[in-house]
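All protein chains but one are shown in place.
Labels A, B and C are assigned to the chains in the order they are written; within every chain, residues are numbered from 1.
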Amino acid sequence: MSEFVTQEIISAGMGGQGVLKAGLLIAETSMKEGYNVSWIPSYGPEMRGGTANCKVVVSKRPVGSPIVTSPNVLLAFNRPSLEKFEQSLKPGGILIYNKSLIEIEPKRTDLKLVPIKATEIADELGNTKATNMVMVGAYVKATGYLNPEKVKEEIKHMFASKPQFVELNIKAFEAGYEAAEEIK
Amino acid sequence: MARKAFVDEERCKECGLCITACPKSCISFSSKLNSKGFHPIEIDHEKCIGCGFCIDMCPDTAIELWEVAEA
Amino acid sequence: MEKVMMKGNEALAEGALRGGCQCYFGYPITPQSEVAEYMSRRMPELGRVFLQTESEVATINYLYGAAGAGVRCMTTSSSPGISLMQEGISYLIGAELPCLIANVVRGGPGLGNIQPAQADYWQATKGGTHGDCRMIVLAPNSVQEMFDFARDAFDLAEKYRNPVFILADGALGQMMEPVELKPFLEFDPHKNDSWATTGAKNREPHVITSIHLEPEEMEEFNRHLQAKYLLMEKEEVRWEEYQTNEDDLDILIVAYGIASRVCRNAVDDLRASGIKAGLLRPITLWPFPKAEIRRFADRKIPILVVELNMGQMLEDVLLAVEGKTLVDFYGRYAGIIPSADEVVRKAFDTLKKVGK
Partner (left out) sequence: MEKKKLIRGRPDALNDKIMHYCPGCGHGIVHRIVAEVVDELGIKDRFVGIAPVGCSVFAYWYFNTDFHQAAHGRAPAVASGIKRARPELIVMSYQGDGDLAAIGTAEIVHAANRGENITVIFINNAIYGMTGGQMAPTTLIGQKSTTTPLGRDPRKAGFPIKISEMLAVLPGSRYIERTTVTSPKEVNKTKKAIKKAFELQMKGEGFTMVEVLSPCPTNWRLTPKDALKFVEEKMVEYYPLGVFKDEPVFND
């Protein structure tokens, strides 16, 4: 997966799970690595009542539409997100899903699966809120195109106003990176 | 015949307004998740007196009051 | 200069305040509420004015007041809110007041939805206002241009003493992209003193009005406006071309705003499969790049217009080509942005119609 022209990502879950920040971290690091990027959240009343998602495009050519309808990569933080977006993944796409909250198995057989116990891993590190960084860790490992050290720099930058959370988030990222496998 | 409150777990959004209204403290959040990812309430029918206060407060019409056969 | 990731709505706000915006008035409406939220923090920091108003009907009249007082000011809204402002926009044009108005367009008609659309093209370029009204309408296609156009808009507005309009869409407002933040603009804060209501101290009173009861006087004023509009048409047309320099172009795609980004990729894809495709992107939707499009029509190059509406700019393209070449259309509505693949398929369809 490390070679691509355009990669389209959907990060989806419950409000409060940090799905938007996960997408933003991927976009920001990719930007600093020289890619063209865009990030767009779901917005308006669809956010109320719990669900949230964002769409990220990382590309070697200028980004066309920022809106992703059939992603190469899905980060599913909970079961409704898996159920909502699994069918839209491109054949051969990567499905990174939070095994802690998703007890069902994906239906598609043409995907590369990256199950990760993200919430449990974050819990063990002391804060469920770091679930998103575990998921990003799994993404970086699975896709293999970003240097994990650069992501950690970006985490420091992202949490500059809340320095007490930097270490936790870096640890969560590392744990996710360790726990996932690279897709060849 | 006794009256008891029953919850429709799929409708419950875990707001807990019923819990604050219950005079018998017989409502709590269960550990299970519904399909929306909420922990629905559960009602201890031993303690429930069927007052319906929980129904007054429920924003999601998730609770009903039934007459039940005595145990 | 270092680039930062920024939301389109925030870039628009930052651009405007670096362009010298002293007063922001607005009313919440999705998908542009971030402009007001951003301004509610930034304007007080800079000692400037932020006011959340009671309605869009009122908003445009706050703007009428501030612009009449000669101060750089702006408002932003989204489709239904812009509809409510139409009376006031006519008053601004009629009183010759410079200001910036931006519409982050959503799906319509009616309350519609809150997804990106381009269905307010007619409203912006041909007036939803009464009277003979024209405004320069800028159509950004990136977060960078949201910043740049807002920053430069006030100079343009003051040059003609006329409102400048930015027509964006929900995607441009909501998306984050890398932006290079250019510095604060230098400008003359006394530029408008010759006509603005700054207090009649040691001078004759200034009156801001748009009423001319005598028909001859009203006609004369309209002639003056027409002369201004003609000058804008002569001097302010902006457009961008991509891959159009070959003489034997197979097809020209015309698209603006968010649609133009998709079409740029479609041009690359068409070229990869051997079709010599090019893109013309109008940047000013009014004045419209008529002559530039006619150049291609004169060479009989078939044109495909792509919009997020039922074919509104299409009519301006048809007027520009004067029947000299085939003009085809592809539109999606109210929140659906076509993929580059869709545009490529449609382009092959268009080529078939001219026997290629």
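We adopt the following convention: contacts are C-beta pairs under 8 Å (C-beta built on N, C-alpha and C of every residue); 3 or more make two chains touch, one makes a residue touch a chain.
Please read these numbers as outputs of a predicted model, since none were measured by experiment.
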* Could you tell me which of C:Glu54, C:Glu87, C:Glu235 or C:Glu322 touches the chain that is not displayed? => C:Glu54
* To do: Identify the residues of chain B touching the omitted chain, counting contacts across the whole complex.
  => 1, 3-4, 6, 10-11, 13-17, 19-21, 38, 45, 50, 52-53, 55-61, 64-69, 71
* Structure fact -> Per the touch rule stated above, chain C touches the missing chain via residues 27-30, 33, 36-37, 40-41, 50-52, 54-57, 80, 111
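FYI, only the chains that are shown with their structure count from here on.
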* To do: Give the chain pair, either A-B or A-C, that is connected by more C-beta contacts.
  => A-C
* With chain centres taken as the means of their Cα atoms, state the distance from chain B to chain C in Å. => 54
* Quick one: report the Å distance separating chain A from chain B, using the average Cα coordinate of each chain. => 37
* Structure fact -> Per the touch rule above, chain A residues touching chain C in the complex are 24, 27-28, 31, 37-41, 43-45, 61-67, 69
* Can you list the chain A residues touching chain B in their complex? -> 14, 49-50, 78-80, 101
* Asked: Where on chain B is chain A touching in the complex?
  -> 13, 35-37
